[in-house]
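Removed: one protein chain of the complex. Kept in place: all other protein chains.
Chains: A and B, in written order; residue numbering restarts at 1 for each.
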Amino acid sequence: MKLIKLLKFLIAITAVSVFVSGCGSSEDEALEQAMGKDSTISKSEISSDLINEIIKSIPSPVEMSSLIREVEPKYNGQLLNPAANVGNYTTNFQKAVNLGIYGTDLGYINMYNEKQDAISYLNSMTKLAEDMKIGQFFDYNMIKRLASNSNNLDSLLYITTSNYDKMNSYLQEQNRGNLSLLMLTGGWIEALYIASSVAEKDNNPALYERVGEQKIVLDQLKILLDFYKTDPHVPELNLKLKDLSAIYDSIKITTEYHPPTIEIVNGVKMVSENNKTVIKVSKKEVDQIFNLVSTIRQDLIK
Amino acid sequence: MSEEILKALMQLFAIITKQDEGASDDERVFVDHFLRLQLSADVVKDYLALYDSFVEGTVEERALAERSAEESSKKKLTSVKDSVRTLSICRKINKTLTQKQKVIVLIRLYELINSSSGRTSQRMQIIDTVATVFNIGQEEYKLIEKFCLSQYPSRELDLKSVLLLIPGNERPVYSFAKSIRSDGFVGDLALVHINSVDMYFLKYIGSSDILLNGLPIHTNQIYLFASGSTIKLPIGEPIYYSDVISRFLVDSNIQKLSFNVEKLEFKFPNGKIGLKEINISEGAGRLVGLMGGSGAGKSTLLNVLAGLEKPSNGKVLVNGIDLHRESKKVEGVIGYVAQDDILFEELSVYQNLYYNAKLCLGNLSEPELEQRVETVLKSLGLFEIKDIKVGNVLNKKISGGQRKRLNISLELIREPSILFLDEPTSGLSSRDSENVIDLLKELSLKGKLIFVVIHQPSSDIYKMFDKMIILDVGGYQIYYGHPVEAVMYFKKVTNQINSDIGQCNTCGNVNPELIFNTIDAKVVDEYGNLTEKRKNTPQRWRDYFLQSFKADKAEDITEKPPKTLFIPAKLKQFGVFITRDFLSKASNTQYLLINLLEAPILAFVLAFIIRYVDNPAKDTYHFGNNENIPAYMFMCIIVSIFMGLTVSAEEIIRDAKILKREKFLNLSRFSYLISKVALLFTLSAVQSFLFVLVGNAVLEIHGLTMSYWLLLFSCSCCANLIGLNISSTFNSAVTIYILIPILLIPQMILSGAIFSFDKLNKAIGNVEKVPLIADIMTSRWAYEALAVKQFKDNKYEKHIYELERLESIYDFKGVYWLPLMYVKLDHTVELTGKTDKDSRKELEENIVLLKNEIKKAVQEEDIKSKPVFDIDTFNVKTRAASYDRVKEFLDVLKAEYAVKFSEANTIKDNKINNALKTAETAALFTDIKKGNYNESLSDLVKKLDNKNRIMEYKGKLLQVFDPVFLYPELRGRSALNYRTHLYSPKKPFLGKLFETFTFNICVIWIMTLLFFITLYVNFLKKILELPTTIKTFIPFNFKKTNETN
Partner (left out) sequence: MKGLLLNLILVLSITFSVNAQCDADALAPACNSKLGAFTFIKNYKLDPSKAVNNVLEFSYVFSKDTQYFVSVCDGKNDSPKMEITLMDSNKKVLATNLEKGTYYPGIAYKCSTTGIYYMVYNISEASEKCAVSALGFKK
């Protein structure tokens, strides 16, 4: 009798679990529907070589990080995009942009020699790079070794920048320049964000100037992003950058041209520009820039 | 006496006694006396009162009758009324009482009449009515009447169905009645056999103290003489039930049987002599005893005679057929009851016998079978305890004697023509022993030939045997003949006094111990102390015997020996085995609890402990981020294998003795094994199910429940069979349990989960494919199957797996393969100019590699571009397939790979973007990903920790990265070319690609089948016994046995 009860119990459980597992399939269908059928986007008509040329001109975030380090001795890890967010990025757009952002973050961290953070950001970048199939440029072990060793800042800087550069070159060569662009854009936005944040606090004139000068880069970026309007997320970003442009329009840059001086120093040809440039940027504008960039960035990193 | 009968009797008594003159005091005394014999004092009063009330009731009527005085019609009315009442009572009785009980009622009525004035016509009429309504045949009724009312049985009862006891010196004068002589008997004792109900009744008229089953019997009273009863007389031998029935049985049904043993010898495997020139000659219907001191060879002889062991010399002839050489012809004739307990502890007495009967008596229908079982149980006095569980020796539920009787009943139920019993009375009380031997005697009277090894029998038992064989140490036959005469023989041979007296004249006792004392008598030294040396060696005893007795050999009967074993068909056997085993397990609560709870508890503990939340701040569990999942999958498999092994490890060894018997009966080992396998598989299925249910629920693994179950079930089943193999091979449970971890550890090492196959010792490991030695491990197949399944087919990945695969393939080709090819190509050119041996060798290797790789690239179906040359003719020097051409081809490939990669990547990205369009679908997407796609697992199957992604190996370039995305090469249609790298998503077989999950599970089942085959042929045992088997073939034998005399 016990046996029959046991059997009944078992049958009941089987039925329930089969039913429950059956229920999950409606979720399945919903997702499949959401994903839709296989489709490719039409390729851009512009030759990639041309685009690549322009992309190459976007500055590397290492310069900005270097400047910030000079100005602000204190490291502020809170500014950065949390390394754990890496799990949220699933589309190419998100991955590329945030790889760029993390690149800037890593540069910032390296400047302050924060070993612990360096490793976590390195991990996140490796993951994104692998996902994007450009992981081969990340010599993870080498970088980790260098990051743990405080005396090797130069080597560390070199390796991370060099990898970053190689990744971008590769993407461009592989007809995936759009991702390279997104990386650079992300890296630039992050650099601008950190710079404007520090500038806002410190009121450092050099930083103010640097923030104000970004108009030139911004213009380049807008042109480039325009080429990729078939990518679902790019137009949205571009629109936001246009808003940023509007703020920059009120910043006046005037240059007085003077001829350069040329010298040979230690077997190296040394050319010094003698122009005088004045960038009129007020605190208000920097604040505006900061706020807008923050918003744009927030959307990108979530 | 049951209440029903008593009440009926009271009524009937009342009716009868009140006839004619009414109830007399004598009669009342009789009723009272009668009740006292059956019941306890307080209940007697109630029934007596009942009787009185019945009688009273009729008194009123009598008063009525008196008032209408002397009206014969009224009298008649009374008797008619009584008749009617009698009829109604009898009809009521008919409904409730059995025929036997009715006969008893009838007899009691006669007794009643006997007690008083006796038979008036009215009374007789009533009894007549009773007999008629009871459907007792006229003849029998008259027989009963005669028997009950006779005062001088010895003179009056010369009838066919009567047995009379006569004094020994009188000559029998009966033409119909049977008789037993008893010296010194005084009085009149008669037994009647009522054929229709097969009952015997006893009546004694006289003044001696006669005991029936230990209780004194009263004169002129009728007693039921039941099976196993004994009548003890003041002088002379007791009269046993079997003595009685032997007189009554008709001889016609005895089968013709001859059992001849000629010069039988037996040698143990170690060379020692077990039996030395045994000669036996017996026919049907005998009870033969086998006695001897310790080490004499009794059990050995029994085993050889029964056919369990093969003699080294001589033969055993059953009806002229050599038992050992032509065993098939003698199948089913012989029965054997071992000393060992072969009962199923968890089953009841009834069930044990029932299932055994089903296996032996396949020719009986179900009701016939049940009837037979009941009969046997009753005859062995086990009917009252039939529903009690047998229990084991330590936890007895039934007594030792009852166990023994049950063991005997297993063989007894089919009443084999020749039966061998090894010490059936050991451990039994003297009463039980007598019962058993009595039963055996009864069987022998029915025509069976029974051999019994008996140890220290009591006098009564000793005398029951027809023949006695006595063995001495070393297997010497030192006596073969009548038991009582044995005493006399041994006395005579050793010149003892009273050698013509076998048994005690006054008490009839025989002392078998005397025989053994004589045999074993030791030499006394000069101081009068006993030494260790025997007066007579076994050989001398043997010689004495041979001198004193001449052997007569019975004629070999040429008829086929009677077969009483009817084994049912294999399917039916299977049915019995599985029912029996199932009931046995189901009744064992401890077993059930442990085995059913084991799985879910283990699963819960495991899953609970490793339910890791990676973000302590958020405290929500995500399957995707649980780093322990790959380890969990591994543990699942190990646990299944472990459970499978432990559940099955003891199965066969537990049944070892029963199996021996079943082999003796020639029952199908195949059916037995299949039944075990079926039960174990069912258990495994349930365990796996419970495990998966609990484990996957705690760790929130969605959607692949059935796959997990199927895999773990397959593992368990395979382990079940491995366990059964071990169980069938080794003799002790301890060995088996030591083996379990020894088996489990290689499974863990070579599963591929802990140690990577490409990082093992070069002799074992392999970079290209999974090493062959790992392919024999169930765990390796299981783990790969589960890992690949969980990665590929989970609710998230399944939508994009194919795209990711294409991405991986083309990325690998573009990023790793092509650059290396370019390098190799350039290197080839560099080496061309060199002339030293090393360079030439390297050049050759390079060229081989390039050729192989280009060929492989060309075979890819998806690639549109094909080289415009024949790669086989690649030679740096010739123009046709020169360096340029190859490089051109590589460039083209490069472009194509880039395009294909981009395509796959774009499609995938679009899909994901589509899914993220609305907040709702985005949430669904994220949930599904976090809940179904495990990061650690994907790292594992993509071998992300591997630093080398491409490797040169044996003239090929191997991809050692992203194995789960790499389809294996199809290398021809051979079935053996299934080997490929670990975590491959598909397996090549017979020229096609099959899903890894399906393929691996099939492999596990093939292994399971293989293990079944090894189990059936007992392969492992044979391998282990190889050294000893080889030894027997070696002709030399240094040790000479001390067989000088």
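Note that a residue touches a chain if its C-beta (ideal position, glycine included) is under 8 Å from a C-beta of that chain, and two chains touch if they have at least 3 such contacts.
As the structure is a computational prediction, the values presented were derived from the model and not from experiment.
Considering A:K95, A:K133, A:R176 or A:R210, the position touching the chain not shown turns out to be A:R210 (whole complex). Looking at A:S57, A:N203 or A:T230, the residue that reaches the missing chain in the full complex is A:S57. Counting the whole complex, the residues of chain A in touch with the unshown chain are 49, 53-54, 56-60, 62-63, 66-67, 70, 154, 157-158, 161-162, 165-166, 169, 206, 209-210, 213, 216-217, 220, 253, 255, 260, 262, 264-265, 267-277.
Rule of thumb we're sticking to: only the chains that are shown with their structure count from here on.
Taking each chain's centre as the average of its CA atoms, chain A and chain B sit 74 Å apart. The touching residues of chain A, counted against chain B in their complex, run 2-3, 6, 10, 13-14, 17, 21, 24, 27-28, 30-32, 34-36, 38-41, 84, 87-88, 90-93, 130, 133, 136, 141, 174-176, 232-233.
The touching residues of chain B, when paired with chain A in their complex, are 586, 589, 592, 596, 615, 624-625, 686, 689, 693, 702-703, 705-706, 795-796, 799, 803, 807-808, 811, 814-816, 898-899, 901-903, 905-907, 909-917, 921, 924-926, 928-929, 935, 944, 947, 949.
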